[in-house]
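As you look at this complex, bear in mind that one protein chain is not there, while each of the others sits in place.
For clarity, chains are labelled A and B in written order, and residue numbers in each chain start from 1.
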Amino acid sequence: MTRPQFSDPALARKLLSAVEQVAGRVGPVKLMEVCGTHTMEIGRLGLRSLLPRTVELVSGPGCPVCVTPGSVIDAAVRLALDRGVAILTFGDMIRVPGNELSLEKAAAQGADVREVVSALQAVDLAEKDPERRFVFVAVGFETTVPVVARSVVLAAGKKLANLHFLVAHRLVPPALDALLADKALGIQAFLLPGHVSAVIGGAAYRRVAEAGVPGVITGFEALDILSGIHTALTLIADRTASVVNCYRRVVRPEGNPRAVALIRRVFQPVDAAWRGIGTIPGSGFELRPEFTMFDATGEYGLRVGADRMPEGCSCGSVLKGVIRPDRCPLFGSACTPQTPVGPCMVSSEGSCAAYYRYEVAR
Amino acid sequence: MTIERVELSHGSGDGNQRLLSEVVLPNLVPDRCGPLEDSAVVPSPGACLAFTTDSFVVQPLEFPGGDIGKLAACGTLNDLAVMGARPVLMSVALILEEGLDAGLLARVLRSLSAVCKASGVAIVCGDTKVVQHGKADGMFVTTAGIGVVPEGRSLSAANARPGDAVLVSGPIGCHGIAIMAQRANLGFASSVASDCAPIQGLTGALLEAVPGTKVMRDATRGGCAAVLNEIALDSGVTIRLRLADIPVGEGVTGACNYLGLDPLQVANEGTFVAVVPGSDAARALVALKAASGGSGAAIIGAVEAKGRFPVVAVTEIGGTRPVEMPLGRLLPRIC
Partner (left out) sequence: MCLAVPAKILSIEGSVARCDMEGSTTVADISLVPDAAVGDYVIIHAGIAIQVYDEQEAQESLKLLRELAAAMGEGEG
């Protein structure tokens, strides 16, 4: 089958040698990945313990759990506790604290919070229970936007009046713009998110190459990540600023045009706040006029307020790769995976949680 | 008129007598004789007793590979078995939700009874309560078990020492995945069946071959990750696993990839980990594999001096990472 082939341990070890070889040609380098799933897989494979010490692999703001504003969670909590709305959410968000409670803690206080594995389930649930009001917490990057868009279209077709969407999606290319604009970050190459790319295609990353930084579209198995790193280092060594697709079995140059068209039909870009970082222009989505009747903010008159970052918390700087997690004053003392303070530690794929677990296990 | 559904009136007095005589007792303790007393009075089975209790709240009540009755019996018997005890006595307390189907109740009690009979265990006391609709998720079962520990045997989670070997008795992750596949909100189907089973045959075979076995622990809620962390913390050591050597139940990997879960954190109900002196590892493995149900056993790691993390793993590609204690409920991921 497909997966075992791209996880072959013997081939992986050879690729690691190849990485070591090219790393020797370039000296200390800083690579950034911008996908929470990459952070998780790199951690799960124990890759940091194997890479040459001159290769610094930084986690960027690619974790929707980390960058979704706490105020979005607060809004969902209030809807559940004050208005009796049933909150439907991906499991990833359940333990993340907003500025006050997490959805899990709200459930302990009587909130109706249900985890789902697809936005499409929200449509089914709402249809089967017309007396109850549901809100789906729509987080995630461009990989997830298509299924939410599809759900909105289906809900519209069924004229559902009891389902609304709390839209908090974030986009990768504008985030890359923000990262590229900060020259002080010193990122020498990006590992680009394989499944976001499957949707939006490779052309969306032209700005990366134009900024003089190589980008490698990377998959998620061991061989994918190692070949992604190898390619990134080779591009750096050859001083070639291009975008290379190393995940060709899934990513086409044009992405999935049908998915892109669906996204554009349902959503339009809007300026959006990233937890810990601030506002990035055009980096979020809102429902287009045809579908605004499904917007939870409008339906419930929600005011999604500003975030309060805990004192001393440096998640913003960590998310941009400005500082390493262990340079945050709270890291490892007040803030650990068991007692997390900021979002980067709460999420198991957050930069700080990943660093705590994997970097220090060397 | 036979009882078809449990009703509130079955919780006390006349109704309770009817529920007991028509449904509970014939299915739970078919060989019972004599009056029902307030306590069972039994001759002491031995000098050193193991005593354990557990409550069971599973949904659905019947699942591939078992039901709440089998789960309750195995859960308690296995907690005795991993302490090296010969199980002797069991109690069964039931909290039944008003409206529970009497046929289902009869079936799960028969399952419970069958496990105990096969293990030579007598169910000597119990209780039955009925609560209002919505207050008990079908039924809750609490079992307690007493077993006899032979003199000189002292298995403990605090016994692991550097140089010891770590084994698992079979493929992991089956129970948790079998249950999760029944949950509509998780959106998948699976042919994986729970590994729910009594493990006394396996633990007995291991102890006979390796009397110096240090620790045995059944890897229930929280999976192997939880129990190995507990052992490492209690013993003040680090356990180093080799992920490539850990047997994973057929179909479990696919389900875990879909849900974004680590098989090491998925619950088992008939699989245990054991720590034995390093020099006995090979003999332990032979004994487990020769015993019924142990063909999938494997040596999965070793104990070393305490490091920064209680449990670490060597990954399939040779990297190193910690294996953490699971933080509460397993949640599916999209990220």
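List of remarks:
As a working rule, a residue touches a chain if its C-beta (ideal position, glycine included) is under 8 Å from a C-beta of that chain, and two chains touch if they have at least 3 such contacts.
Values in this document were obtained by computation on a predicted structure and should not be read as measured data.
In the full complex, the chain left out of view touches A, B.
Contact with the omitted chain, checked across B:T52, B:S190 or B:S235, is made by B:S190. Of the listed residues A:V29, A:L51, A:V117 or A:A155, the one in contact with the hidden chain in the full complex is A:V117. Within the whole complex, the absent chain has one touching residue among A:G60, A:G140 or A:G342, and that is A:G140. Where subunit A meets the omitted chain, the residues involved are 1-3, 5-6, 10-11, 13-18, 21, 35-38, 62-64, 90, 117-121, 140-141, 143-144, 146-147, 150, 193-196, 198-199, 220, 223, 227, 230, 246, 248-252, 256, 258-259, 262.
Although one chain is not shown, part of subunit B still touches it, namely residues 181, 187-192, 250-251, 253-255, 257-258, 260, 333-335.
Please note the rule applied: only the chains that are shown with their structure count from here on.
On the subunit B side of its complex with subunit A, the touching residues are 185-187, 244, 257, 259-260, 262, 308-309, 312-322, 324, 327-328, 331-335. Looking at the complex, you find that subunit A touches subunit B at residues 3, 7, 9, 12-13, 16, 36-37, 40, 43-50, 63-65, 90-92, 94-95, 114-118, 121, 140, 144, 222, 337-338, 349, 357-358, 360-362.
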